[in-house]
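Shown here: the complex without one of its protein chains, the others still in place.
After this line comes subunit A, so read on.
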């Protein structure tokens, strides 16, 4: 009897898993929708769903796509931060002959060939956020990390008119946004030679990693005047560490991302935890509009660089309302 149960359990497990997968498989691949009216199918390959910024981007893209009744967004493909997975996902979308393909490349080089394949298959491609090493795409939409870093640096100069000690929490060192956000900031704070970046370390974009690093800095430096984090979670981790030692009121905190979620940067500015943050545009609305324009044969800009909005205590409430996606999407 026992020998029967084991295989049975295995079979049940496999069947359940398979059923789970099957129910999530993309349901549509054809081009023409119901009612005879042409429906355009859009495929979107996201580099990693598990980043709050990208989760927000996904929600917004789904919302803005729904605003165009003749556009149909296939289930978003998540590459889990793996370029190899993303290449095969892009190839899948090419096989399905989508009308417009949107890609948020995980890394430039590995995705270049896949984007070229799409281009050869005459599928228009929209590149979001990070670049690829080819011109064979229809439109690039992204923010300018160097510019954001520079604005953050200018804010630091404004906050520290008499100079001071700055510490910098970096994202993953090899990530291009990290490199740009760092460079822009350093270029801008040169304006005041009395501002010194006394320490910088990689906190991998994570709040968890930022806390102990900030604690070490607080032990080491009796005077820290400003924390610059390459994203809001890291800056908030530093705030948490400073608050534990009752030093948060002597320190200014500048972050980047400005997500309109309860745990995000805009709320933190509203609550007075962050001094300021900069909205890194998700590009979702622009992507949806560009996809619509391409599908209807209109001209689109080859390179659309979106500008940031600085979040301050004055405009935080209004910005939160503007970017908040909860309640706008059902299901």
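Methods note: contacts are C-beta pairs under 8 Å (C-beta built on N, C-alpha and C of every residue); 3 or more make two chains touch, one makes a residue touch a chain; residues count from 1.
FYI, contacts and distances are computed from a predicted model.
Taken from the listed names "Chitooligosaccharide deacetylase", "Ribose ABC transporter permease", "Alkylation response protein AidB-like acyl-CoA dehydrogenase" or "PadR family transcriptional regulator", the protein name that UniProt assigns to the chain not shown is "Ribose ABC transporter permease". Taking the complete complex into account, A:54 is the one of A:54, A:72 or A:252 that touches the chain left out. Looking at A:68, A:97, A:183 or A:201, the residue that reaches the missing chain in the full complex is A:201. Contact with the omitted chain, checked across A:233, A:255 or A:281, is made by A:233. Of the listed residues A:120, A:245 or A:322, the one in contact with the hidden chain in the full complex is A:245. Along subunit A, the points of touch with the absent chain fall at residues 5-6, 9-10, 49-52, 54-56, 58, 173, 199, 201-202, 206-208, 211-213, 215-216, 219-220, 233, 236-237, 240-241, 243-246, 261-263, 271.
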